[in-house]
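All protein chains but one are shown in place.
Presenting chain A:
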Amino acid sequence: MIPSDTTLTKDGLQATGKGRILLLACGALAREIIDLKTANGWDHMDLTCLPAIFHIHPKKIPGAVRAAVEKHRDSYDDIFVVYADCGTGGILQSTCAELGVEMVEGPHCYSFFEGNDRFAEISETEFTAFYLTDFLVRQFDAFIWKPMGLDRHPELIDMYFGNYEKLIYQAQIDDQALTEKAQACADRLGLAFERRFTGYGDLESTLAKLRE
């Protein structure tokens, strides 16, 4: 059973202890990874997630990953870290290298959902876009609106988003209600809106390589 988004945001997800490989992931990816596991029958993988709220506190990620790897490494044959760089400025990569574990390639989830190669190409021209994934659309208030103080001070919108032009909703699944919510997020930020279906992008192909 998948915990609520609020639980994934604050607490993450506990491992079940079943499977040879442990996926150590961001809580914002839990639903997507569970969906992929189920669809592909990847029973050799177990999943544990760190609190998704680290997305807005990236300096906490390397230390939390280190602690989780050290906690779980004796219980699994292998651990795979389902984070990209995620704003750690290369620190997560060096932490993983030191711990001897692999991680997802790329700068962040927006990139690997889009496909890292394609994202690198479009980022040359698309750097005035603000991206949201399915999870971030659902958790817009908890990850963007409230932490940025926009619930209390909407006058700050221009300071934060004045240089952005559009909000791109990277849809992992087709869901009309989520699309409408994403459109509403764009409206609240005063940005143009674009929905782009990415599916799971490089996340699926990366995890598929973790053979039994």
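One rule holds for everything that comes next: a contact is a pair of C-beta atoms (placed from the backbone, for glycine too) under 8 Å apart; a residue touches a chain by one contact, two chains touch by 3 or more; residues count from 1.
The working rule: contacts and distances are computed from a predicted model.
Participant: For the chain not present in this complex, what protein name does its UniProt entry give, out of "ABC transport system ATP-binding protein", "NADH-quinone oxidoreductase subunit K", "Peptidase M48" or "5-methyltetrahydrofolate--homocysteine methyltransferase"?
Facilitator: Options "ABC transport system ATP-binding protein", "NADH-quinone oxidoreductase subunit K", "Peptidase M48" or "5-methyltetrahydrofolate--homocysteine methyltransferase" narrow down to "5-methyltetrahydrofolate--homocysteine methyltransferase" for the missing chain.
Participant: Thinking of the whole complex, not just what is shown, which of A:Ile2, A:Met159 or A:Ala208 touches the missing chain?
Facilitator: Selected residue, touching the omitted chain: A:Met159.
Participant: Which chain A residues would touch the chain omitted from the figure, given the whole complex?
Facilitator: 58, 85, 87-91, 107-108, 111, 120, 123-124, 127-128, 147-150, 152-153, 156, 159-160, 163-164
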